[in-house]
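One protein chain is absent from this view; the other protein chains keep their places.
By letter and in written order, the chains are A and B; residue numbering begins at 1 in each of them.
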Amino acid sequence: MSILKNLPQRKDEQYPSMIIAGAREHGEQPHELANKIFSEMRGDFRYKEFVLGCLNCGECTTGCPAARFYDFSPREMLQVAMSDDPDVLLDAMQEKIWACCQCYTCNMRCRFGNDIAGIISVMRELAVRNGLESAKEVLKPASRSLLKVMTHGTQVSPDMIQPDFFIDWDPKAVSKTGDLIALRKAIPIDVLQVTDSSWEVSMQTALELAQIYEESGVLDMLRSLDPDLVEMIVDIISDWKDEFEEMKEKFGI
Amino acid sequence: MICLASPRILVIGGGPAGLSASIDLFEAGADVVLVEKEDVLGGTPKKLHYSLIAPDLKPVEEVLDPLIRQVESSAVTKKLGTVVSAIENGNGHVNVTFTSNGGKEEAVFDAVILATGFTHWDPHKKYEYGYGVYPDVIDFKDFEKMLSDDNLARPSNGKMPARIGWLLCVGSRDRQVGKFYCCRVGCAVSIKQAMEVKKKHPEIDTYIYYMDIRTYGFWEDQLYWKAMEDLNVKFIRGRIGAISKGDEGSLVAMAEDTILQRPSEVPFDMLVLTTGMEASQGTVEMAKLLGLEMEEHGFVRPLEADSLPVHTTVENVFVAGTATGPKAIPDAITEGSAAAIKAFNYVRRSRGKKATGRSMKKDARAYAE
Partner (left out) sequence: MKMLSADQIREVVKARSEKRAVSDKKVMDIREEMWNLHDKGEIIVIPIEKKNKPVTVRTLFGWEKKVPTDHLWHHKSCGQCGNIPGYPASLLWFMNQFGTEYLNEPHQTSCTAWNYHGTGTSNPVALAAVAVRNWHRAYETGTFPLIHCGTSYGDYKEMRKLIVENKEVRDKVRDIMHHMGKELTIPEEIVHYSEWVHVMRDRMAAMSKYDLSNVTATVHEPCHYYKMVPEDAIYDESVHGGQRPAPPTALMISLGAKVADYSTWYDCCGFGFRHILTEREFTRSFATLRKIKPMVEEAHSDVAITTDTGCVTTLDKSQWIGKVHGMEFMVPVLADVQIAALAAGAHPYKIVQLHWHASPTEKLMEKMGIDYTAYKNDFMKYLEQIKNGGEIEYLYTPHREMEKYFAVNKGQVLPEGMKSRTG
């Protein structure tokens, strides 16, 4: 009973629940941050759509690429999502959620119709939004592509594929530094003849994307993860806005 | 005026339920016609050559042949190789058109018992298992026939398998294929099959992959426990998520052992898919001709699933066996008898009244009283 008392009040009695973890000491409260994240997950409109129930058949884990190499299983992640213990959730959000490959094999296999890859994405969003140290650590190497996507709207650029970063790729395939510009020009598609973006994204388009990120709250979300990165993005966009106005004049628009 | 003619009752389907209904109706004094689209009686268990029948593990012949012989030797009118092609139901009369190789024929009845049964779910629809791609992946009706023929051989090379696996709930309890329900018999039949194998060939390894074992009532100790204790049948709690090919012509069953919580990959010589039950094409077609309501799983809806299980939503149509949902053979036989007495009494009671063949949806309770 004492364990049950410590559980947060559920807002909706319809939540499926299969695990009441009892590892906590008598009277000990769940972590405050865990409680916050727990109620945010349960309050997300996707939770009820994605998490239905579980027959524990294990078919999801059978097809899971990550389960072959990491201490990770989609069945466990679904059980975590259904657990009424916030600490169980927070614990899984430190490392395990990042093992998922988002290949959706589990979803296609799941005979109950759960969206397991989807609920893992929700957990990742929560890890970022709440600025978990583990999320910062895990996503540190992704900051280059984050900056790219937030400003250029494309996620990888030819000049990113360099031997220092892709040391295990065939050097012939990456060290095109010397003639990268010529090789890009030898692609018979004009918008691909750039090196700092997958394709040339027009300034109006980039500014519209920035507006979407701003209005949908993604920039705020990113602030808890990496405030410096957000600063950088805001600066770039602000410069572009000025340049855009100049160009309007130049082209008489 | 009291009409002295015998109730004229049509039984559609010559499986366990239809056989038992025909016998009881005949013995009660009804004028019975039994129509069966196959050329032989006995229904799916005989047509597909089932082997031993749970719970007493008697051969299918011992269970069903006495019923068949009783019908054959009786004055029940048997119409084999015949289908019902049209039905008109009104004014207490059911006008039925039969079609066979011999042409068309019409007859009038007072009531109908529908016993058109089920079909095994087609495992082609579950791509993960490669049924139809890998010859040694078979379904449990194929395997039942192998046992019945005493010809245990891998389809790929005709050799005796050294290790056989069963995967339960294929096409059952699965939203992905729209089959939400349990087939009720798959666990028992698969365990029974493994026991048959082990009794004859103790050297063959047998593994059953399951998420729940549902061996109702006496099947628990007679099958499930016995299989483990006496015959060394192995049970793995976790479903095979995919079947793939392995070395030297073997199959690899990939699963998560959910007890040990680790992935498991086991080579097999043969894998048996325990497929679920769905309403047979005959059930669906006849229900349409008779104007019966279907329930959400695609079977015929009984008037009241709890208290009027053999009545349908049309007052002079009764139903027995797997047309209303998955069932074991003994249950189908019991329901055949139940439908027989309900149909017989209905006709006796309604004689002199003007029956309409009306829908029974609203006044079910009033009718039952």
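The rule we apply is simple: a contact is a pair of C-beta atoms (placed from the backbone, for glycine too) under 8 Å apart; a residue touches a chain by one contact, two chains touch by 3 or more.
If you're wondering where the values come from, they're calculated on a predicted model, not measured in any experiment.
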### Task
With the full complex in mind, choose from A:Leu33, A:Ile161 or A:Met232 the residue touching the hidden chain.
A:Ile161
### Message
For the chain not shown, which residue from B:Gln70, B:Ser148 or B:Gln176 touches it across the whole complex?
### Response
B:Gln176
#### Entry: Options A:Ser39, A:Ser134 or A:Ser198, residue touching the unrepresented chain
A:Ser198
### Task
Tell me where the left-out chain touches chain B, residue by residue.
122, 124-125, 127-128, 130-133, 135, 175-179, 242, 244-250, 252
## Note on the structure
Where chain A meets the chain that is not shown, the residues are 45-46, 63, 65-66, 68-70, 98, 101-105, 107-108, 121, 123-125, 127-128, 135, 138-139, 141-142, 145-146, 149, 153-158, 160-161, 166, 168-170, 172-173, 179, 182-193, 198-206, 208-209, 211-213, 215-218, 221-222, 225, 244, 247, 251, 253
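What we mean here is this: only the chains that are shown with their structure count from here on.
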### Length of the line joining the C-alpha centres of chain A and chain B, rounded to whole Å
49
## Note on the structure
Per the touch rule, the chain A residues reaching chain B in their complex are 55-63, 67-68, 73, 75-76, 108-113
### Summary
Interface with chain A, chain B side, in the complex: residues 128, 173-176, 211-212, 238-242, 254-258, 261, 263
